[in-house]
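Take a look at the following structure, please.
For this view, one protein chain was removed and the others were kept in their places.
To keep things simple, chains are lettered A and B as they appear, and every chain counts its residues starting from 1.
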Amino acid sequence: MTAWSVFEITGIIAFAISGALTGIQKKLDVFGVLVLAITTAIGGGILRDVIIGNTPPLTFRDPTFFIISAIATIGVCFTYRWLDKFKHTIQIFDAIGLGAFTATSAKLALHQNLDSVVIVTTVAVITGIGGSIMRDVFVKEIPYVFRQEVYAITTIAGAISFYYSQFYFTGNIPLYLCFVITTGLRICCIKYGWNFPVIGISAGKKAPPDNQQPGT
Amino acid sequence: MTAWSVFEITGIIAFAISGALTGIQKKLDVFGVLVLAITTAIGGGILRDVIIGNTPPLTFRDPTFFIISAIATIGVCFTYRWLDKFKHTIQIFDAIGLGAFTATSAKLALHQNLDSVVIVTTVAVITGIGGSIMRDVFVKEIPYVFRQEVYAITTIAGAISFYYSQFYFTGNIPLYLCFVITTGLRICCIKYGWNFPVIGISAGKKAPPDNQQPGT
Partner (left out) sequence: MTAWSVFEITGIIAFAISGALTGIQKKLDVFGVLVLAITTAIGGGILRDVIIGNTPPLTFRDPTFFIISAIATIGVCFTYRWLDKFKHTIQIFDAIGLGAFTATSAKLALHQNLDSVVIVTTVAVITGIGGSIMRDVFVKEIPYVFRQEVYAITTIAGAISFYYSQFYFTGNIPLYLCFVITTGLRICCIKYGWNFPVIGISAGKKAPPDNQQPGT
């Protein structure tokens, strides 16, 4: 198991926890919680693969991520009252996963001959926020990433740096550069509370919901 | 026309009725009711085909199911006040369709070289509940299958039995075994009111909505 797998698995667990907590909070039944958690965890990757024509999706060819998110969900069902104390740890996990998936997705987009910085970035953003958009749509919320948090901007910065750095570096350097920029920037956003403006009203007026971390 | 086609058409009609009734109840216009009914009826199959890379979807290559759901919807528009009396018959129809689509989808997943019990089951579940999730998302409801009813568990049991029985039996035996288990279990669930627990609150407190039957 490479370091990269560890980053990705860390992210999958963080995303699954976010989906499972939302499901429990919305009073879904056990099956609903499971579907919501798995969708949040691997939905973005499936959406990416379906759109770029990489079918069947990677997670369908190798069910590892699938099984990991299911196990994480079952864990959450027994520990959800107690998980709240680890909110900040989960956010760091989420940032690590976001960085790993941004880099993987940008690389995959290039592989599929999508050679344009706009499109490579779009593919990375779809992977990064797709799962969390599905989660919020399923539980009848306007997607959190549209309303409150500078989440996708870190993915955008990471994907752009990946795209341009691969002209100058070979091997895995662009991949790790993208990971460091995305994850680093995301942790800064969490720490310093950076946010996007809302047009017409002050963004500061809305308190962010507590237990929502966007997933992949 | 084989017995299998009869099962599938029975299911398509039940799913289309469920979508059309939801649309009428939500005061959509005639076009909206039609789209909602067709989406409920064939949306799960389209989603399955798009995800596993079997494009264009089967229902796009042969529009029979499409036309059947449209005709069923037009029928519902004239008889919806009167259909309520046949709620239990429609549920039986729905169970027959669920069994047929579970078996067809599990078989199709194997054909696409998705040789893992987890993934074959996931493909069957997506087909079975995909249409009803789309229906509920369109009309701004949290998907019914996430909240209330042991619907997908029957699909899961059917798909698992299909996957393992095909190692021991040849021909159509795994297909029919899957159908009998899925449909039989579903009818038991309806009859005895079996349900999943909701974490943190008692599931029994929520009364199920009346005219919602999950579709494909």
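As a working rule, a contact is a pair of C-beta atoms (placed from the backbone, for glycine too) under 8 Å apart; a residue touches a chain by one contact, two chains touch by 3 or more.
Just so you know, these numbers come straight off a predicted model, no measurement behind them.
Visitor: If the hidden chain were put back, which of B:F138, B:F162 or B:F179 would touch it?
Guide: In the full complex, the listed residue that touches the missing chain is B:F138.
Visitor: Any idea which of B:R61, B:K87 or B:K191 touches the chain not displayed?
Guide: In the full complex, the listed residue that touches the missing chain is B:R61.
Visitor: Mind pulling the chain A residues that touch the left-out chain?
Guide: Here the touching residues of chain A are 50-53, 55, 112, 114, 116, 118-119, 122-123, 133, 137, 140-143, 145-148, 150, 152-153, 195-201, 203, 206.
Visitor: So which bits of chain B touch the chain we can't see?
Guide: 23-24, 26-33, 35-36, 46, 50, 53, 55-57, 60-61, 63, 66-67, 77, 80, 137-140
Methods note: only the chains that are shown with their structure count from here on.
Visitor: Distance-wise, how many Å sit between the C-alpha centres of chain A and chain B, to the nearest whole number?
Guide: Going by mean C-alpha positions, chain A sits 30 Å from chain B.
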